[in-house]
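Note that this complex is displayed minus one protein chain, with the remaining chains in position.
Each chain gets a letter, A, B and C, in the order it is written, and its residues are counted from 1.
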Amino acid sequence: MTTHHFQPDHYHRTIGPHVPVLYIEPGDHVLTNTIDARGKDSNGVQVTLPRNPMTGPFYVNGAEPGDTLVLKLERITPTAKLGWSSWGVAANIVDPDFISELTMPVPDKPWVPALWDIDLTASTATLRVPETKLGQLRLHLAPMLGCFGVAPEHEQSISTSTSGPYGGNMDYRGCVAGTVIYFPVFTPGALLFLGDGHAVQGDGEIAGTGIEIAMEVEFQVELIKNKIIHWPRGENKDEIFTLGNARPLDQALQHATTEMVRWLKEDYGLDAVSAGLLLGQAVRYEVANVFDPAYTMVCKIPKTILEGLK
Amino acid sequence: MTTHHFQPDHYHRTIGPHVPVLYIEPGDHVLTNTIDARGKDSNGVQVTLPRNPMTGPFYVNGAEPGDTLVLKLERITPTAKLGWSSWGVAANIVDPDFISELTMPVPDKPWVPALWDIDLTASTATLRVPETKLGQLRLHLAPMLGCFGVAPEHEQSISTSTSGPYGGNMDYRGCVAGTVIYFPVFTPGALLFLGDGHAVQGDGEIAGTGIEIAMEVEFQVELIKNKIIHWPRGENKDEIFTLGNARPLDQALQHATTEMVRWLKEDYGLDAVSAGLLLGQAVRYEVANVFDPAYTMVCKIPKTILEGLK
Amino acid sequence: MTTHHFQPDHYHRTIGPHVPVLYIEPGDHVLTNTIDARGKDSNGVQVTLPRNPMTGPFYVNGAEPGDTLVLKLERITPTAKLGWSSWGVAANIVDPDFISELTMPVPDKPWVPALWDIDLTASTATLRVPETKLGQLRLHLAPMLGCFGVAPEHEQSISTSTSGPYGGNMDYRGCVAGTVIYFPVFTPGALLFLGDGHAVQGDGEIAGTGIEIAMEVEFQVELIKNKIIHWPRGENKDEIFTLGNARPLDQALQHATTEMVRWLKEDYGLDAVSAGLLLGQAVRYEVANVFDPAYTMVCKIPKTILEGLK
Partner (left out) sequence: MTTHHFQPDHYHRTIGPHVPVLYIEPGDHVLTNTIDARGKDSNGVQVTLPRNPMTGPFYVNGAEPGDTLVLKLERITPTAKLGWSSWGVAANIVDPDFISELTMPVPDKPWVPALWDIDLTASTATLRVPETKLGQLRLHLAPMLGCFGVAPEHEQSISTSTSGPYGGNMDYRGCVAGTVIYFPVFTPGALLFLGDGHAVQGDGEIAGTGIEIAMEVEFQVELIKNKIIHWPRGENKDEIFTLGNARPLDQALQHATTEMVRWLKEDYGLDAVSAGLLLGQAVRYEVANVFDPAYTMVCKIPKTILEGLK
């Protein structure tokens, strides 16, 4: 079992069948870096253009269409001292008639982000600027990846602003270290991309950003041969979950719920009745993002409830 | 401070300006009963027609349009030995092309609900019938009210199947004992209705039912004079929250988020920038119901984050 | 066959089981008046409160739940010399980020409507104020009823701002003289309400108003006993159509299309395959309203295509 140290020297702003930067084996670990959503590295140096530039793609030897890629997020550590975020909430998440009340006080100045001090020892992000009534608002760090996935179906190259069955810009704050994500493989080698780290993020990414920051990321890949899934799946120590990406939220929820029913059927042997009884009284949802072109809804089941079924 | 014991002898299937069953003062407690969604009491006796029959309305002396009614849910206790639920998930929460895979195995038999044994001592609901691979699936009790609210705006009488700014069939599993709900008052006396108790319910009420059951309910009302809110608000020991009711989920989320921004502005003095900074990185959402004619989304902020702001 | 002349002296702002103003027989004609959406009559006199006050309800003798009411709109004539409209388009029909560009130039003055001269001889509406680059914009009169319907299901009383299976504020510009509308009957006597006349209206009522005006309305009612329909249906000399009311537009379209499939099955004997073949290549849709709490979508089939099928 190998651990690769990979330092990117270029980035992609579409997820697609691009030239691999590294070939890895199932079981391999990779330690690498991601830059922030605006293309800045740990030192605040602009190393590429903005809009979720991705590290990768990593070619997983042996991965073929019809397989499932297993991505174990082992460590996600902010590498900059300052993270940034937008100031206000997005226009699309309040009532249309209320949008005018969100108008920022200094619309004519050039846009500058809010800045947050990152303290890895205390595990906190603390608001530095702007000065508001919030003072030095302090939030607990929960570093996550906002955008990651594999090359999409039908040989598409799709902007890192959006998401689909292949993953992408799902902005789910549950994608923290310790989480395992499963992706459908559409392309030989799967072609794994990752980036868009957030030190902290609320549900829905309703400000349009988390606390954006460069990250050091350690992950392991595995491969499940001849296993077809339709949407990204995941698990952590407490839950299994599925991710549906679409607009409106209703459709994202339909995708995620459908994928969960499939999962319960395939791996837990539940038929329509038993899956319905279980989900009806025990399902949990999370609004991952309600900002990006495709919204993301998460459908979850506690593992305790599934004990003894597998 | 009075505690009223009120035993209903008739029920309403619309929420509207109906004749009050009891006049109470702000500060009063009421101990009453609700029947289940199909109109059955604790003994399984059909006492009225199905479809969320309500206990009430209670007239709160002094409540006027432009006030806010405060409803403290003090106790919600199942009073039957068996609760019931539907078998399967609703057609609207999976992909349209997947609905045919949810078809139940015995579509030609008359519909019978799934039954759950309620054990108040152990605080569990245990699946009795049907027999499935789930066996005696056991879930933790979390008794809640699915449908409750005040007489709607514009002298409407609205079916207890749906919801609006006045509350109604929101089916939020967070409406448990210990929760305080705030309703806008649209009618003299506010006219409070309650019913549709669930012993357990998953997010979204995606089966179309929780574990439906008659309840004993104890509550207290208070009144905030000359305080206008636009959507139901609530709080428990950990969080403040707002409830938005509409379709699609996106619009329910817009209503709930807008109401939260108003709350942060009015009671915590936050402007657009500070509310945006806070919500963007700390907001939480819950999908209350995604089954009823109006869906319900909950927007939440942890109280710890608000400390020192008020 | 009787023609009733009915001059209203009070109005309703909910559609519900209110006291009838007139009892009529199937086959009877009624000649009556409606006032405008703000409660003003032909002379501009404020005769009641604003928000779509309705004339009625008319009790149709013999109408029972499970029947279908047939409403023949025979004449709809503006009775005022001036109609009014709002100035701008609604916030919800443009991109959220674009709303700020719709801001009106004089937001601090009290709101005054745009005014249009109505010329019945020339059959035109001509913009009088405000003065804009449009000059005296002249549009062809197409007088219609925006809000009309029967008492809703489940003994509800619902605001005239919205709509449902019972009709209501559908704001479909196709509801002109010569059109026949079919409503499901939910209440003895059906209880027909009508009002909210528009001299002209664009698709979607995206300004939130048509050219609002008092009307003289002549109609005939008929009754189809024991005929259940689920949504309003209609026909004119060229088309049959169905109306679906809901949000989002997708769901309104689902309701209207479903009702059309039912109609093709019941009255034209088409099965799923033949209805699919026909609708797929020949259906037409119209966006009736995309402003009210429930949007309205119209599903249409040309009568020429249906010839020989009935």
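General remarks:
Simple rule for what comes next: a contact is a pair of C-beta atoms (placed from the backbone, for glycine too) under 8 Å apart; a residue touches a chain by one contact, two chains touch by 3 or more.
Source: prediction; values computed, not measured.
Although it is left out of the displayed model, the omitted chain contacts the following shown chains in the full complex: A, B, C. The chain that is not drawn here is touched, among residues C:T34, C:S85 or C:T187, by C:S85.
Touching the missing chain, out of A:M54, A:L102, A:A125 or A:I158, is residue A:I158.
Here the missing chain is touched by one residue of C:G39, C:G204 or C:P293, and it is C:G204. Residue in contact with the omitted chain (choice from C:Q7, C:T121, C:N226 or C:Q281): C:Q281.
If you put the missing chain back, the residues of subunit B touching it would be 90-92, 96-97, 99-100, 103, 248. Subunit A residues in contact with the hidden partner, per the touch definition given at the top, are 13-14, 16, 51, 153-159, 161, 246-248, 251.
Residue positions on subunit C in contact with the hidden chain: 85-89, 92-96, 98, 101-105, 114, 125, 127, 130, 132-135, 137, 139, 200-211, 247-250, 253-255, 257-258, 261, 269-287, 290, 295, 305, 308-309, in rising order.
One rule holds for everything that comes next: only the chains that are shown with their structure count from here on.
Taking each chain's centre as the average of its CA atoms, subunit A and subunit C sit 47 Å apart.
Rounded to whole angstrom, the centroid-to-centroid distance between subunit B and subunit C, based on C-alpha atoms, equals 34 Å. Averaged C-alpha coordinates put the centre of subunit A at 32 Å from the centre of subunit B.
Residue positions of subunit A with contacts to 2 or more other chains are 92, 96, 103, 248.
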